[in-house]
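A single protein chain has been omitted from the complex, and every remaining protein chain is retained in its original position.
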Amino acid sequence: MHATLTNIPPAPGKRAALRSLTGGPLRPGTIELTAAAIRRLGLQRGAKLLDMGCGYGASINMLQSEFDLNVFGLDIDLGKLGDLRKEGSGLALVQADAGRTPFLSRSMDAVLCECVLSLLGCADDALREIARVLRPGGFLVLSDIYVRSPEGRGAEDRNQPSGPLTCCLDYAMDRPGVESLLSRRGFEVLSFEDHTQLLTRLAAKLVFTFGSLEAYWETLLPPARAAKACAAGERLKPGYGVFLARKGERHGHG
Amino acid sequence: MSDLSFLPETNWRCGKCGEKLTPRITNVEYLGNTFTMELLACEKCGLVLIPEDLARGRMFEVEQLLEDK
Partner (left out) sequence: MDQQSLRELEYRCIQEQPPWCSAACPLHVDVRAFTAQAAAGKWDAARKILERTMPFPGILGRICDHPCENVCKRLEVDEAVAVGALERCCIENSTPQSRPLVLPGKKGEAAVFGAGLAGLTVALDLARKGFRVSLRYPGETFGAGLTGLAVPKEEFDQAAALLKRIKVDLREAEIPDQAALDRLLENGLAVFLDLDEPAARVLAEGETPDAATLVLRRSGLFAGGGPDPEGGYSPIRQAADGRRASGGMDRFLQKVSLTAQRETEGPQETRLYTNIEGVAPAPRIIPADPGAGLSGEEGRAEAGRCLRCECMECVKACVYLENYKGYPKLYARQIYNNESIVKGHHKSNKMIDSCALCGQCEVVCPNDFSMANLCLSVRESMVRRGKMPPSAHDFALEDLRFNMGPHFALAQNAPGAEQCAYAFFPGCQLAGSAPNHVERVYDWLREAMDDSVGLILGCCGAPALWAGERELFGRTLDALREMIRPLGAPTLVTACSTCYDTLRRHAPDVNTTSLWEIMDRTGATPSPAPGRVPAALAVHDPCTTREHPKLRAAARSLAGKCGVEVQELPYNNELTSCCGYGGLMSCANPGLAREVAERRAQQHSGDYLAYCAMCRDVFASTGKRVWHLLDLLFPEAAGENPAARSSTGFSERRENRSRLRRNMLKALWGEEAGLMEPHEAVNIAMDADVASRMEDRRILKEDLQRVILHAQETGLRLQDPTSGRYLAYHRPVRVTYWVEYAPEEDGYRVFNAYSHRMALEGDRQ
């Protein structure tokens, strides 16, 4: 009975309720966790940071006010961006796919990627894109769900994306998997912190709100798939953690 | 900030102060996890109501989840 979700677009009416649960998008991570990770990068004021999958912009506001960074937000979901546009003023927001962004090569000092890769069938495409837009020596902060029990993955869990409501465990990788992908794309992994406790807390809050994880899933998925999502959570034992990585000086494209 | 509200219709009043129960922000804790929720309580003495369905339903589920380690 673990939480098996992050920023899944909830059914329309539920959105507000879900946002209030985590003070922003439905993510196990907290704004403090993001701030702590960014602090460790020691970025200059005005440094350029891309928030890839910015969702409702919870991190963007903090990054601007606390670190005075030059933040660009990107999300595939127009609806979320729309909400954000209404709230913020003059934010650089872009609607685009994580694998094909309109930013110049080597233009960013840092990329923040919170709970995005596990939702993508093509994490590698996104990483290649991140490697492209980062300057050599630029930083990547990657927080995500990861699979702690990969041997629990059966054929039934194999990537079958199904429309916009995807269970993030479909694509979640185990820790070595993420690390090897990173190094293949020319990143050096600087650190990894486990924060599974936050995921458990989120799951607990969902149970308080919906009665059970299965009931939560049923607000998003048809019952049969909700049951499957729960079962997948049981087998794969999702955890949550933050990777810090740096793009090598020589690697990268363009 | 409270995310979770459990404010059922109820006949219970504070037996000590005779007050009606009103919403009150309360923390509950289990195995190192604290959750903030809104429960009915006596404004004066702070006596709280955790109804049976909450205790044996969601609270129990969450206890199980947190024990799951």
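We call the chains A and B, going by the order they appear; numbering starts again at 1 in every chain.
Simple rule for what comes next: a contact is a pair of C-beta atoms (placed from the backbone, for glycine too) under 8 Å apart; a residue touches a chain by one contact, two chains touch by 3 or more.
Owing to the predicted nature of the structure, the values given are computational and were not obtained by experimental measurement.
Asks: What residue numbers in chain B mark contact with the hidden partner chain?
Replies: Counting only chain B, the missing chain is touched by 11-16, 21, 26-31, 45, 47-50, 52, 55-56, 59-60, 62-65, 67-69.
Going forward, only the chains that are shown with their structure count from here on.
Asks: I'd like the Å distance between the centres of chain A and chain B, where a centre is the mean of that chain's Cα atoms.
Replies: 33
Asks: Please output the residues of chain B touching chain A within their complex, sorted ascending.
Replies: Touch list, chain B to chain A: 1, 3-4, 33, 35, 37, 57-58, 61-62, 64-66, 68.
Asks: Quick one: which bits of chain A touch chain B in the complex? Just the residue numbers, please.
Replies: So the residues of chain A in touch with chain B come to 1-2, 20-21, 23, 197, 200-201, 203-205, 207-209, 211-212.
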